[in-house]
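Apart from one protein chain that is not included, each protein chain of the complex appears where it belongs.
What follows is chain A.
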Amino acid sequence: MSRAGPDIEEKILALCRKHPLDGVEVYQEIAVDEAAKQRGLGKEDHLVLQELKAAGSKGMWTKTLRRNTNLAPALVARALKNLETRQLVKSIKGVQNATKKLYMLAELEPAKELTGGAWYTDQNFDLEFFSVLQRASRMCIGETRLATLDDVASYLRDKQITNVELRDEDVLSVLRTLEYERAIECRRGLGEDDEDVFREERLPLPERHAATAFPCGICPVIGDCVDDGPVSPATCPYWKQYLDF
């Protein structure tokens, strides 16, 4: 702004005093390198940049950009290309829909919904990584008998299981999945300061159960099974296989 000259500055300041901040356009100072990047941007480029700033870390789809800016597709595409070249915006793909390209400001980190969080590597769910964390968490609980969330998180950090920084919420997710799989149980509020403690499940799933030890117990079509029907106990191939000893 200093380059515009003292006359212009005084006029703008006078205008600001005359019309205080209440929804009217105002000017603010920006960094020099930022100004350099934005120099020469057209109206359409500024409009698209403004929309992407508003979208924040969630990014925006080109279709949504076109709807919000009311610009023709070609203009939006040109603006995005221009902004990408100037490294003001970047494109990413979310884990929910890998075919959909989203645009966002270059300096922002994509939101967790887009990246999938700690469990995703290159936008693919890393099952092996998750299983390793589950096993390690179980080992921690097995060794300590009773463990809090902090104990497990510290254990995973100390053992250097992963280079990825795991937040407490991530470790809690791992523990909850183990709880739902009946590998561990959670005693709510039984730790110091009323925190939850985790221990080995005292009532795990039985290895064998009479309910599922024969074909009807796990049959996917038991609902269709009737005497003298196309699916019947007399003609059942699962029974034939089961009794073929």
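Heads up, the rule we're going with is that contacts are C-beta pairs under 8 Å (C-beta built on N, C-alpha and C of every residue); 3 or more make two chains touch, one makes a residue touch a chain; residues count from 1.
Simple rule for what comes next: contacts and distances are computed from a predicted model.
One subunit of the complex is not drawn; among "EF-hand domain-containing protein", "NADPH oxidase 4", "DNA-directed RNA polymerase III subunit RPC3" or "CX9C domain-containing protein", its UniProt record names it "DNA-directed RNA polymerase III subunit RPC3". Looking at A:V32, A:A54, A:A74 or A:L203, the residue that reaches the missing chain in the full complex is A:L203. Within the complete assembly, residues 95-96, 119, 125, 130, 173-174, 176-177, 179-182, 187, 190, 202-203, 205-206, 209-214, 216-218, 220, 222, 225, 227, 232-234, 236, 239, 243, 245 of chain A touch the chain that is not shown.
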